[in-house]
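Quick one: the structure is below, questions incoming.
Left out: one protein chain. Kept in place: all the others.
Right after this comes chain A.
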Amino acid sequence: MASEGLSYDGCNFFRQRLVLSTLSGKRVKIKNIRSKEDDPGLREFEASFIRLLDKVTNGSRIEINQTGTVLFYQPGLLYGGSVEHECNPQRSIGYYLEALLMLGAFMKTPLKATLRGVTNDRTDPTVDLLKSTALPLMKKFGIDGEGFELKVVKRGMAPGGGGEVVFTCPVRRTIRPIQLTDPGKIKRIRGVAYSARVSPQMANRIVDSARGILNQFLPDIYIYTDHMKGANSGKSPGFGLTLVAETLNGCFLSAEMTSTPQGQGDPVLPEDLGRNCAKLLLEEVHRGGCVDSTNQSLALLLMTLGQQDVSKVLLGPLSPYTIEFLRHIRDFFQIMFKIEVQKPLEDERKGGDKVLLTGVGVGYSNINKTLK
């Protein structure tokens, strides 16, 4: 067969490349992974990610050289089923879960993944954020049903981890095109203030300070406090806040903030955290769009994998991650998006510039699903 693989340099956007490779069936070779650094090669968490990918696929071929600076990946077929994975605590579960969200709907059998590790940390989107924003977004693409769920069984803060998340996802053959051009106005703000192995009062302090800022805009604010105790609270202490703004048209914008991990950096006051998180949400609202900045790439991927129909989505400014994702989509699927900037009108008070992305799906159909 004449298919040629793709070749990349460096470990950045590692997940994008492997996920897109799996979906498109194209081989990928990543070279020069931290080749100039003191500690060259793949890190533990990347190895863990590869292992997870190996678990959900059948027939993948992964070759890594001695030093770990070169990775060759020939994707197999997505298998799904019941998967248990011990995620490396260097990165939070969100790191792994983002990839599973992209792959989940294209498995052979419905996915039931149990991921263990750090549920909340500062570098990656937390599990709570993905639960409240990514899942409703995927529902718009027709991935829904009773088997579609993300459950936080145990909470585990960085650096110790010990959390557990169960993600179940049904299988779809095709993805619906979407037209998300009007986000609508924000009607309510919800949130979760969580704390583990610290005083339960922390959560309440977070809530109070966050409300102080958000109440200037909207009365309909409710922030749940989630205090995990005992075995469900993981190995390390910590607290944080996830805020989600829901619009009239069912779009979700979110912001989050987590306390610094124990023994790393200055400790954070819960009041400061609440305030800063609320400001982050305002920043997110300022950016606007129908999809929040974390899930931009997920939305674009699902648009790409749709039928040969036009999909439109209005986004805030594209994050560097998304921009790179667009380039990768072009590499793997030969698809480019039409990008139009929508400037706000003079008298409009709706935040910054928006970007309207229009694309035609590649007509992807889930080749893994069994026909009965």
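Definition applied: contacts are C-beta pairs under 8 Å (C-beta built on N, C-alpha and C of every residue); 3 or more make two chains touch, one makes a residue touch a chain; residues count from 1.
To be clear about the criterion, contacts and distances are computed from a predicted model.
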Original post:
For the chain that is missing from this picture, which UniProt protein name fits: "Ribosome biogenesis protein BMS1 homolog", "Joining chain of multimeric IgA and IgM", "serine C-palmitoyltransferase" or "Actin-related protein 2/3 complex subunit 5"?
Top reply: "Ribosome biogenesis protein BMS1 homolog"
Original post:
With respect to the chain omitted from the figure, which of A:M228, A:L273 or A:L318 is a touching residue?
Top reply: A:L318
**OP:** Would you write out the residues of chain A that touch the absent chain, in ascending order?
**Re:** 1-4, 9-16, 23-26, 32-34, 36-37, 58-59, 76-77, 95, 98, 108, 123-125, 177, 179, 185-187, 213, 216-219, 248, 279, 282-283, 285-286, 288, 293-294, 297, 307-310, 312, 317-321, 323-324, 326-327, 330, 332-343, 345, 348-353, 355, 358-360, 362-365, 367-372
